[in-house]
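Not every chain is included here, but those present sit where they belong.
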Amino acid sequence: MQWHSVGEFFAMGGYALYVWGSFGACALLMVAEPFLARRRLIEVRRSLIRERLADELESQQRTR
Amino acid sequence: MGDHGGIEDCIRVSQSIVQWFRFASPQSFYPLAGRMVPWFWAAAAIFGIAGLWMSFFVAPTDAQQGEGYRIIFVHVPASWMSMFIYLVMAFWAGLGLALNTRVSSMMAQALAPTGALMAALSLWTGALWGKPMWGAWWVWDARLTSELILFFLYLGFMALQAAIDDPRRADKAGAILALVGVVNIPIIYFSVKWWNTLHQGSSVNLAKSSMATTMLWGMLLMALAFWMYSIAVALMRVRAIILERERHTEWVKHAVA
Amino acid sequence: MNPFLATVRRDVLLAMRRKSEVLTAVFFFVIVTSLFPLGIGPEPVLLKKIAPGILWVAALLATLLGLPRLFAADHGDGTLEQMVLSPSPLGLLVAGKILAHWLLCGLPLVLLAPVLGLQFDLDASALGVLTLALLLGTPLLSLIGAIGAALTLGVRGGGVLLALLVLPLYIPALIFGAGAVEAHIAGLDVGGHLSLLAAMLVLAAFFAPWATTAGLRIALE
Amino acid sequence: MLNVSGLACSRGERRLFADVGFSLSPGEWLHVQGENGSGKTSLMRLLVGLSPADAGSILWRDEPTPSAEFRRDLIYLGHHAAVKEDLTPLENLRLAAALDGIALDERAALAALIRLGLRGREELPVRVLSAGQKRRVLLARLLTRPAILWVLDEAFNALDVAAVKLLGDLIAEHLANRGMAVLTSHQPLPVPGGKTLTL
């Protein structure tokens, strides 16, 4: 292994900004994207459930 | 014997076609996708961890570029995926246009943002690599330019689909655009390449002659991780799209119980 | 009369009725090419160097500017519906419209380019190559542009979305077109560039009317 | 000749109509009625093949539409003016015929315009005509293009009393020549007989 200390690892031989900028951007976007996709799914589900509730309420009122 | 095998083959093929159409219905694809997603996440995580280990702790320091070269482990996979996803997206879109299978159009729609993301990452990491290596964030090199155009093609596809309300119409229009784009990508690639080399010798050239095998492995593992990630996230997105579009059908009402 | 020719005639007639239309497309080309020396400064060597690029980009933008109107007017007043329902094949009518667009927006640029090239001090043979490249390139621009125009028809954000879709596809034409002139100035052979342009033109002539027709049918649904 | 069955159409989340069916033979016409937004225009567009139906079939001479033959036999005039504002009525008429692949000489075109009461306006650009005159230019197409099935959406809009009567006469003539027509209108129609379909 070529790293002698944690500091050296993070310094990346002077290329810290570039290397961590790249890996960081990848990490950020690749965490954000699934998160957004998941939220989209949850939101559709939630609105579907809401709609069902509204249907039920309406039919209750009608039978009453 | 040969005859017999032929018939069996026919049956198998037709069965798989039937199977394929079964999964081509949103109703059966939705749960299938749901079951596949965790597996792809797991694979992405495993390959990703292994790849990161290789890229930071196994692969040696590059003689010319020092530690800066390690950007390669995200840059190349992102670049590859951005190109590959476009092909897959156009394939699904074209299938949807030709056979009117709804799921394939939805798949194309789900892939586009991931492809755009990969193109953006390729541009971003490339720019961050270029500054220390060439001293400029951006040069009008053939590869860079065609990647930029690819990014625009993704954006165009997404903008067109977003601009059309009726999903059926959006699918068809998007499919035509994606197919036209596929015809154009090789043309663009070669034109840009030729354009660039006509002017100046490639002052822009990475010494990639003797890549250490550990480097190569790191890159391949990372590429696999990116691949698995793309599939997983596209499947997640296609599930949302299926629910959005099919929200008035009975099965969706039951599925979300 | 043949429906194809009838469409060409109709569109040309319509453009002539709005007299200024043809002239102003040309003026746009002229003005854009004249803007750059103003923005960049008056160094002759520099200007000569960038002349092919600027002339091509200007031609490309001038073509682009006319594209949204290619189908929009017919769509807005219901004529397009009538064309779809007409007994004549839609592909023929669409091809006629594309040809008319080139006659009105492309051809004048081809004819004018040599004059504008003089402004940048290009010599006669370079002007010849420029004109030839534009002659091959501008129909290509019209053909590709028609696909974009059909796909964005009646869509929110039309005109600019069209630019977004079409410009990336224009890039090969731009590179080979401007490249031909630059290569000629640098003393290289231009046959390769021009035959590639011609090949792309043939390819587009086959596929673009088809894709455009499909796009129009979708737009009307 | 025209057989429609089981037609269904929905827009957004709203089902406009379902299971609409009717048939027309030569000399018959259909009046599609309904309130604003009940789906008359949508039905017309399905019928002529501009948009796809959710379900149902439309047969013309026992073949599914849209076929080339159907398009040859059809005239559809919708809400839109479908005339070029910059051209004169005469040019509009002749170019529309040319696009349809029909030879139309000046004499016949002029006669049609005059029949529609546009005498003196043949050479003005359509842009300056009044609302009713624009409709009349469009309607002149009924005289210049032979077709069996006329599909007219609110064709009586913006017309004055004389023009309404004239159009009624044209339709009656067409029916007498074994033509067919599908019409919508909120006013009572000046054409005798006819089936009715209420959406």
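The first chain written gets the first letter, and so on, giving A, B, C and D; residue counts start at 1 in each chain.
Note that in this section a contact is a pair of C-beta atoms (placed from the backbone, for glycine too) under 8 Å apart; a residue touches a chain by one contact, two chains touch by 3 or more.
Bear in mind that the values here come from a model prediction, so they are computed numbers and not experimental data.
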Quiz item: One each is shown, so how many of each labelled chain does the full complex really have?
Solution: A x1, B x1, C x2, D x2
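Methods note: only the chains that are shown with their structure count from here on.
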Self-check item: Rounded Å distance, chain C centre to chain D centre (Cα mean)
Solution: 37
Exercise. Please work out the Cα centroid separation of chain A and chain C, and write it as a whole number of Å.
Key: 44
Self-check item: Averaged-CA centre spacing for the pair chain C and chain B, given as whole angstrom
Solution: 32
Quiz item: Could you say which residues in chain B touch two or more other chains, in rising order?
Solution: none
Quiz item: Could you say which residues in chain A touch two or more other chains, in rising order?
Solution: none
Quiz item: chain C touches which residues of chain B in the complex?
Solution: 149, 152-153, 155-156, 159-160, 163-164, 166, 168-169, 172-173, 176-177, 179-181, 183-184, 187-188, 191-192, 194-195, 198
Quiz item: Where on chain C is chain D touching in the complex?
Solution: 1-3, 6-7, 9-10, 13-14, 17-18, 73, 77-79, 81-88, 93, 220-221
Practice problem: Going by the contact rule at the top, pick out the chain C residues touching chain B in the complex. | Solution: 144, 147, 151-152, 155-157, 161, 164-165, 167-169, 171-172, 175-176, 179, 182-183, 188, 196, 200, 203, 207, 211, 214-215, 218-219, 221
